[in-house]
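Only a single protein chain was left out; the remaining protein chains are all shown in position.
The block that comes next holds subunit A.
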Amino acid sequence: MSMRESGRIKDAEKKRVLDDVTRKRRARKALEALEQDNFQQDPHADLVMSKKIPKFNNSLDNNPRRKGRKTRGADYYRIKYRKTFQQLLEEDRQANPNGPNYITAQSPPTSYPQRHFCAVCGFPSSYTCTSCGTRFCCLKCQGTHQDTRCLKFVS
């Protein structure tokens, strides 16, 4: 066993064990992260979008049918139709509780057993971290896991 390994055993954190609720929350957060559009912050958040974008209205102005009619602009739609996905889902559930709808269309749970993969290298794993429940396949991967992710980022 390497120096790193033996050093870690003395580590007080080693004895902490995450409870089920925390494990589930962690798993949910990991899945939510896979929905994100970006990991980084907007590099130019102050960039005023509307001024830099070609406007369709310009080409419409020559159309006689348009005379006197005003277009509403992107802001109007943003404000009028401001609904988050969660709100849309909730409204739909109330208006149409029996479906068929978004909720009823969800693919049911699989009948195949769960396969387990090492969180570090991706190969099939047969061991589970006693502290946090993450899977690993060998001592080397266990070491990497404990050094990098095991009880880090616990909120």
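Just so we're on the same page, a contact is a pair of C-beta atoms (placed from the backbone, for glycine too) under 8 Å apart; a residue touches a chain by one contact, two chains touch by 3 or more; residues count from 1.
Throughout what follows, contacts and distances are computed from a predicted model.
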Name of the absent chain as recorded in UniProt (options "Tad3 protein", "Actin-related protein 6", "Ubiquitin-fold modifier-conjugating enzyme 1" or "NADPH:adrenodoxin oxidoreductase, mitochondrial"): "Actin-related protein 6"
Hidden-chain contact residue, picked from the options A:V17, A:A74 or A:L139: A:A74
Hidden partner interface residues of subunit A, rising order: 27, 30-31, 33-40, 42-44, 47, 49-50, 52-60, 63, 65-66, 71-72, 74-75, 77-78, 80-81, 83-85, 88, 91-92, 95, 99-102, 104-112, 114-115, 117, 119-124, 148-149
